[in-house]
Structure formats: structure tokens, C-alpha cells
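Would you mind keeping the following structure in view while I ask a few things?
Only one protein chain is missing; all other protein chains are in place.
As written, the chains take the letters A, B and C, and residue 1 is the first residue of each chain.
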Amino acid sequence: MSKKLRTPEEALREMQNGATVMIGGFLVVGTPETLIEEILKKGVTDLTVIGNDTGFPERGIGKLIVAKRAKKVLASHVGTNPETGRQMHAGETEVVLIPQGTLAEQVRAGGAGLGGILTPTGVGTIVEEGKQKIEINGKEFLLELALQADYALIKAHKADEKGNLVYRRAARNFNPLMATAAKIVVAEVDEIVPIGKLDPDEIVTPGLFVTYLVKREAPCDE
Amino acid sequence: MSKKLRTPEEALREMQNGATVMIGGFLVVGTPETLIEEILKKGVTDLTVIGNDTGFPERGIGKLIVAKRAKKVLASHVGTNPETGRQMHAGETEVVLIPQGTLAEQVRAGGAGLGGILTPTGVGTIVEEGKQKIEINGKEFLLELALQADYALIKAHKADEKGNLVYRRAARNFNPLMATAAKIVVAEVDEIVPIGKLDPDEIVTPGLFVTYLVKREAPCDE
Amino acid sequence: MSKDIKRERIARRIASELQDGMVVNLGIGLPTQVANFLPRGNDVLFQSENGFVGLGPAPLLGHEDPNVTNAGSQPVTILPGGACFDSAMSFVIIRGGHVDVTVLGALEVDEAGNLANWMVPGKIVPGMGGAMDLTVGARRVIVAMEHTAKGNAKILKKCTLPLTAIQQVDMIVTEMAVIEVTRQGLVLKEIAPDTTVMEVVAQTEATLIINDVKVMEV
Partner (left out) sequence: MSKDIKRERIARRIASELQDGMVVNLGIGLPTQVANFLPRGNDVLFQSENGFVGLGPAPLLGHEDPNVTNAGSQPVTILPGGACFDSAMSFVIIRGGHVDVTVLGALEVDEAGNLANWMVPGKIVPGMGGAMDLTVGARRVIVAMEHTAKGNAKILKKCTLPLTAIQQVDMIVTEMAVIEVTRQGLVLKEIAPDTTVMEVVAQTEATLIINDVKVMEV
């Protein structure tokens, strides 16, 4: 039995209104649906949600948007969830759109103790507004700052009892990055295997990053 | 048979005097000894060598130093090879010492199309000399620039015929990073397996980064 | 000409730009169709920005793997020799210049190679997803789009919509023409057999440099 195993309720017990929450997944592939359900049940609100996208109205992060649990969303794409666009236009929810590669690097930088990174992406577009531009060898870059969160809610395929994680196919996406960048990291997994069952070379997220493990209650992705 | 397979001589045929060469390994663990031998045979010189360290006088990058093939070395540690220190003090070779985590990020940034990264490492030390300091939320960071190279000579454990690579244990180190940051990437491997033998989830370096594969001639690390 | 025929023509023409060994990222929609027109046994490596290379065709019905979808959330396959990675690595590949060609749709393109394809202020603001990184990072950017929208030119002197990236487009392929973006401006390279240079010029707001125009294979 893993010392890190918790029920969804236990794992999110300390989550407060107003928390900043990173949520893994790419159009609901690799999204921790069980933990999203728990946020809905628990009733926390005014969240700042950081994720690649806002899923669909009835799946993934989209459910939090529809239930108006987010006061602010940082994402690269919200087109698959019309409700996000509606709330954005109505001024009900603040939506910050970020190029996907920049978002990935910002989350990674947050986990890596870096202050930020210089990217050429967004130069000459509205993305550069309000940001410092730095020229290196005649080429312009935007300084994009690191992102961190109170919680990272991620989805992995398997964990061992130490919390070491492996992912499956395209369900990896932002999950390993977010696992490094939050105070409390909750990994929703399909399966927990004994220590030693995962080869050290196949582990993608070392268990040291993972605070709690939660077994997926939603149907498994296989 | 892999289309990327070459003899050491073929793989380094285009290498010129004065080339910038990244070489993987950490104190010779995960160092492409066969390719280093080929540089020695080939006789190229005035190289700029980027690596974690300069190995030992008779192993790894150390052999290139002893044979005076490097005009400049960027490394985090040269203490295990007294000849590097001697050449540095005698003014025969330029040695730039870089914190290990910074070096890793600089190489990664070079491969990632980033201009650089902001790190807190080195603030208040001689490492900050000549570098831009940027303050974010009251904390100082050094702007460290991306590094790229003409060649990356790396060592992997297995490749498949497409050039997808997996590494073994601590022999991974700088190899996957350097694989992204050079014009020509030559991977020295213990074994080449047919396409499909590596699971897509276990591959660390996708084959698209690898220009040539070379079979290790030095004794295999197993 | 029906929309479908236009789109097939565009996709087919772009497919002929792709060569064995290239790493290619196809945007959602029309660009995705390019893969359908490659010769059998081709060795083009498709990258999917949600996290893998070796993107293959849709699986047989009932054989979908919920963890294997393209960036548009459609079930796909991963071919033997494919590899999976996280979003940071996906954009190391994209931003770092390791994608040889990206094919993207466009709302507007202009003479400087500027591209606008991610938002219409006050109307559609889906977000840029990976498009800004792809446009900046790929070695070659090919725009795949219908030549006009409801009769309005999309190839402009200067884009009016918020940009995706500045000066990154290398080639524009429409159902009427193939246009190359050069430092001198837009060069009309090919026109479709069912149109004329005059007609293309009439449907294009940007100035076209017209020199040696070939007939596009359709």
C-alpha cells in the first residue's frame, strides 16, 4: 500500500477558494477527471486555473468553467468550449491566452527554479504587450515569466508505491511539467504497482514530486 | 539496416578545424569514446568543446585535451583532469567554467529555440561577471544565453533503425539535451534494434534529432 | 468549384512539397488533409504537437485508443518508430527548428509574410494553441487556404487582424495559385489550369511579382 494514496476528498482537503490550480491534459486526453469531479463536489471557487485548454463543456476543465469555479484561466486554446468564450466576452472570467510552447516553458521554469525564459514566439503580436523584449545577436525575444501553483492536478497511467509515474501516449502532455511546479501535486492514476515494478529508466516523473496519489474513479482510459 | 548507420569516419567526415562540438557524458559515463577516438584519428583541431567535464587524462574528453585539440572548453568541472587546469593556467586553452545546471539549461535552450533562461544560480559570484541581471519580484536572476553547436557527439544505449534512442541509468546525463542543440548529431550506440522494438513511451530522444548512428567500438558499458 | 474540390486541390499540391525524411506538422482542418495525398510508402514523419511523432491515419472503427488523438482531438494512430513526449519536448521540436515544414490555415497573409490565423477581435477568440510557435519555429511555413473568403481577398498588402507571427510565411497555396514569399514580395509561381493570371491578380489585394508562371498540377 502506498503511503501517498488518498481518496479524492483527502487529497484536496486543504484546497481553498482562490487557489491557483494547474490541471494536466490536452483536450481532455490525460486530464484528471476524478479530481475535477472532486473540486466540483467540494465547492471551492474563485480558482485560477492553468491548463492547455478548457476542454469541452461536459468534460475536463470545461466542467469547472461551466460551473463558474474559475475567476481566471490561463490557457493556449479555449475554442472547444464555447462557454469559456462567452464568459470571457461577458467579462465574467478573465482569460489569458498563451502560446502553447510558451505555456509549457513557463510551467517548466516554475518547476525548475528559473525566473523565466526568452522565446521568439509572440514577437510582433499582441502577445508581446506589456512584456520585456530582449535582443540577442540582433534577434528579438520576449521575456516570459515562470508560473507556479498551489496545486497541480495531474493524470498518469501508472504509479509505483513511491509515487513514480509513467504516462501513456499523448496523455503525457503537460502532466510531467505541472508535476514540478506546484506546492501540492496530486496524481490521479489508473493503477498503482509495487516498488521495483517500474524500471528506473522508464519513469518520467520521479515520485519526489508527487504529494498524493488518487485512484481514477472515472472510466480508465484503456 | 538503418539508413542512418555510418562508420565513425563517415559520420565525422565533414568536421572542420574550429568546429564547436558538444560531447555527452558525466565523468566518462555516457561518453562516446568511439567518436572521440575518431576525432583524434582524424586530426581536427582548434575545437570548441562543450561538455559537463573534461573526463580523465586517458578517458573521455580528457584525451582531446591532452592531445591539444581544443582551443576552448566550456564545462562545469575540470578537476579530474589536471591537464585541463595546466593548460588553463598556462593560457594555452581557454576554459569557461559554468554551473552544471546552467550549462544543462543553456544547451536545452539552444535546442528549444529559446534565446536564454533566467537563473538564480551564480548571482553574487564571479559567474555573474559580464552578464545581464534581471530582477523579478525582488529576486535577482542572471540571463544565461542559449548554446548551440556544429556537432553533438552523444552516447546512447540502444537505437532503433529510425534513430530513436534510449539511455541506460546515469549514462543519460547531457546526451538527450545535446541531441537537440547541434546541426549534426551523431549518436554512438551499443545496439541497434528493428523499428517497433522500442515502445513509443520509452523513447527518450526521438530519431528526428539524430543525423547519424555509429556502433560503439570501445567496449560496451555492460 | 465545390469547397471540397478546392480543398482537395490545395492539399494535393502541398503534399507534393513534402519529401521523405522530412518532419512535418499539419494544422487542424484543411492542412490535416495533406497527409491523404502522399504516395504510399512515403517516409514523411508527422509531428503532433500534443506530444508525439509518427502520427498515422485514423484507426479502424472500434480500435481507437483514447490516449492517441491528434491535436484536434480526433482518434489517430502512432506508426512503428513513433515516439511520445511531453509538451515541453513537443515545442523543443517545434520552436527549436526541428520541424521542416508546417502547413497552417490562414485568415489573412500579407506581402511581408505576416500571418493572421488565430482570432477575430470581438468574434472568434479560440486562442493560438501551438500556431504561434509553429509559425516562428518551423523551417518552412506553408499556408493552405482558399484564395478568398466570401469574395474578399485574404492575401493582403498588410494584414488587418491580430498577427500570429511576423515575416514567417514562405509559401501560400490556394485553389487558384501557388505564391512564394520572398524578400522582394509575393512571387506568383503557379496558377491553376482553370484560372488566369488576370483573375488571380483580381482576387489578390497584395501586389504579385509576375515573371515565370507555371501551371499548377491539380
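To be clear about the criterion, a contact is a pair of C-beta atoms (placed from the backbone, for glycine too) under 8 Å apart; a residue touches a chain by one contact, two chains touch by 3 or more.
Given the structure is predicted, the values throughout are model-derived calculations rather than measurements.
J.: Where does the absent chain touch, in terms of which shown chains it meets?
T.: Listed by label, the shown chains it touches are A, B.
J.: Just name the one of B:6, B:42, B:168 or B:215 that touches the chain not displayed here.
T.: Of the listed residues, the one touching the omitted chain is B:168.
J.: For the chain not shown, which residue from A:57, A:79 or A:113 touches it across the whole complex?
T.: Only one of A:57, A:79 or A:113 touches the chain omitted from view, namely A:113.
J.: So that we can see where the missing chain sits, which residues of chain B does it touch?
T.: Interface with the chain not displayed, on the chain B side: 26-30, 52-53, 75-80, 85, 88-89, 97, 99-105, 108, 119-127, 167-177, 204, 221-222.
J.: Which chain A residues would touch the chain omitted from the figure, given the whole complex?
T.: Residue positions of chain A that touch the missing chain: 108, 110-114, 160-162, 164, 180-181, 195-196, 198, 200-201, 203, 206-209.
Throughout what follows, only the chains that are shown with their structure count from here on.
J.: Which chain has its C-alpha centre farthest away from the C-alpha centre of chain C?
T.: Centroid comparison gives B as the farthest chain from chain C.
J.: Using the average of all C-alpha atoms in each chain as its centre, how far is it in Å between chain A and chain C?
T.: 29
J.: How many Å are there between the centre of chain A and the centre of chain B, using C-alpha atoms for each centre?
T.: Comparing mean C-alpha positions, chain B is 32 Å from chain A.
J.: Based only on mean CA positions, could you tell me how far chain B sits from chain C in angstrom?
T.: So the centre of chain B lies 35 Å away from the centre of chain C.
J.: Using the touch rule from the top of the page, what residues of chain C touch 2 or more other chains?
T.: Each of 52, 78, 84-85, 88, 91, 94-95, 136-137 in chain C touches at least two other chains.
J.: What residues in chain B touch two or more of the other chains?
T.: In chain B, the residues touching two or more other chains are 112-114, 200-201.
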